[in-house]
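Every protein chain but one is kept in place in this view of the complex.
Moving on to chain A:
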Amino acid sequence: MSFDGADSARGAGPALTLAVDIGGTFTDVALADIATGQVWRAKTPSRPDDPSEAFLTGLRLALRAAGAVPGDLRQVLHGTTVATNMILEGKGARAALVTTRGFRHVLGIGRQDIPRAANLYNWIKPERPVPASRIVEVAERVLPGGVVTQPLDEDSVAAAAESLREMCVDAVAICLLHAFANPEHERRTAEILRAALPGIAVTASSDVLPVVREYERTLASVLNAIVMPGVTKYVGRIEDKLTAEGVPAPLLLMQSNGGVAGADKIRSAPALTALSGPAAGVVGARSVAAASGINDILTVDIGGTSADICLVSGGKIGLTQQGQVGDWPLPLPMVDMVTIGAGGGSIARVADGVLTVGPESAGATPGPAAYGRGGTEATVTDAHVVLGHLPARLLGGDMALDVVAARRALEDGVARPLGIAVEDAARGILAIADNKMVGALRVVSVERGFDPRDFTLLPFGGAGPLHGCALADLIGTRRVLIVPAPGILCADGLMAADLKSEFSRARPRAGVADMAEAERLCAELEADAAVWFDAEDVAEADRQTSRVALLRYAGQGNELAVPWADTVEALEAGFVAAHRALYGFELSAPIELVTLRVEARATMQALAPAVLAPGDPPVPVDHVPIALPSGRQTVPLFDRSTMKAGAIIEGPAIVSQLDTTTLITPGWTGTVQTSGALLLTKADT
């Protein structure tokens, strides 16, 4: 693989990068000429039965648009939610679990809690991805620090293999006690099972999530196991199609951590993609904002059923290990974001005089009432239609919006039960949806010690730019950036992503930092990273690694990530400062170093920035009525594609483009940037 774009041995034409993002309804494709920054886009209906078909269709469409041939491709980047969907829909492989004798029910017990937000009278413990009837035990025991008290009984592993064969499973997870400190028994068990059960995917917990706490580690390995056959098949099918098509470039896939990795890495640890869906958009947002000189952003990705909210400070995207997929905690490194059940399709209902919005969604079918596909319940999109925020005929689209149906849905579902006007009902629905998003915006900013007013709000996704001004008003932010293509930012994000992987190791026992030991562990992790760089074919000069230390006060259950420092004193000082900033106090308790992490990355060659030429002020293509709190008003409607750099638009106004609609409310002014982005600012009042 080439990272400098100069290797043109394989194709005669320009070096091209292809990015394919498969969504629920459409597959978006972007093809870029790295040297010139020129981008060609294509859109094709997704094929849930065989997503690789839409992949191939999109690839051909984009190549045709660019007048290029498959041999010109240098990189193929792809974001997939195959793993996520298999977990959420319970459609993973039939799998089994192998565990330490005496501990078969660890997975079923979980943390023995009724969740804090659940009602103890009606909560039902979720069914585990692997039922206890398919959990088999092997005789072995490792104690803290990796001390073996009972060697692995290989006969018991052979017996387990026999049981697994009878269970007709496609995948097996192995999680043995204290394997994070000593993985030998897991490795040997995996070897025996792989030999005895050819063709069956085997996952060892120490390869997926080598950290303390058996339930969470078991779950991570089980989730990895159930998605492994499906992801392997899927990735293989795409690789086959690329080869058949004559594409010489390697396939890189988006991970939950916001970076990409090669297909081989994903095949062995597919759970790394389980939270990758929203990651690409954030990476894209960061890169497009940087092109406008903005590095502190709050992103809001509003889709049909949910909104993903994330903070980027100084161009840095935070990572967390407190992710969740459906009912399951999945503590693998992921972009630190908050997802809430509020999107364009969220349904508004009145029960007992209370108006609620979401988390139920009308989804793509039947969809909002305004889409005329049979939906009758009021949604957030219908509220926008009623208020005139969405032009009745979407620009360039074939789909007309059914204003009457939207109005009827709001009238019947919300306005009449509450005894209020239909416009007030619409504004109420939007206010509730906006406030849910504000709650999440506060979580990623205020709760993490950032002041949202220091950030630029970057709304994207098809519905994002309709909410930008309202959200900014609520959190006190005076700048909103509407990127050139908010509806298809994920494809851009794929092209902006680094090749990335984390390597971490918990110390056998936490305690005061021992710099000699830390140095040795970091060196081991860096050696692991070097092996990975080799596998990904990264040139020596392009390799970057950074060390992170995870510390806590002795006794605490959560660690804080602190950048590396060479002395115990400096590490501890960094921790105390972070603790004070985050929680508002410090303790005199001893500080423990728990885990070391090496973050490895290789930056891809950046796309040359797009430059929008200056030109005449834009002319409205139409004037449309919208309902403002102050009353009905006719406002100009602009076509985004006609706007030139330097153009200024005063709110209220609506800006329409193929993939989204932007609502500029009174008091906000939009200025078109040379980068093509539209920067909305609010004057001091």
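As a working rule, a contact is a pair of C-beta atoms (placed from the backbone, for glycine too) under 8 Å apart; a residue touches a chain by one contact, two chains touch by 3 or more; residues count from 1.
One rule holds for everything that comes next: contacts and distances are computed from a predicted model.
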Can you work out the missing subunit's protein name as recorded in UniProt? Choose among "NitT/TauT family transport system permease protein", "ABC transporter", "Hydantoinase B/oxoprolinase family protein" or "Ketosynthase chain-length factor". "Hydantoinase B/oxoprolinase family protein"
Which of A:G90, A:P131, A:P151 or A:P563 touches the chain that is not shown? A:P131
Sole touch to the unshown chain from A:K91, A:K316, A:R453 or A:R509: residue A:R509
Contact with the hidden chain, among A:P278, A:P368, A:G428 or A:P652, goes to A:G428
Considering the complete complex, of A:H178, A:R286 or A:K500, the missing chain is touched by A:H178
Tell me which stretches of chain A touch the chain missing from the display. 102-106, 108-109, 111-125, 131-133, 143-144, 149, 166, 177-178, 180, 212-215, 351-357, 418, 428, 431-432, 435-436, 439, 442-443, 447, 509, 553-558, 579, 583-585, 587-589
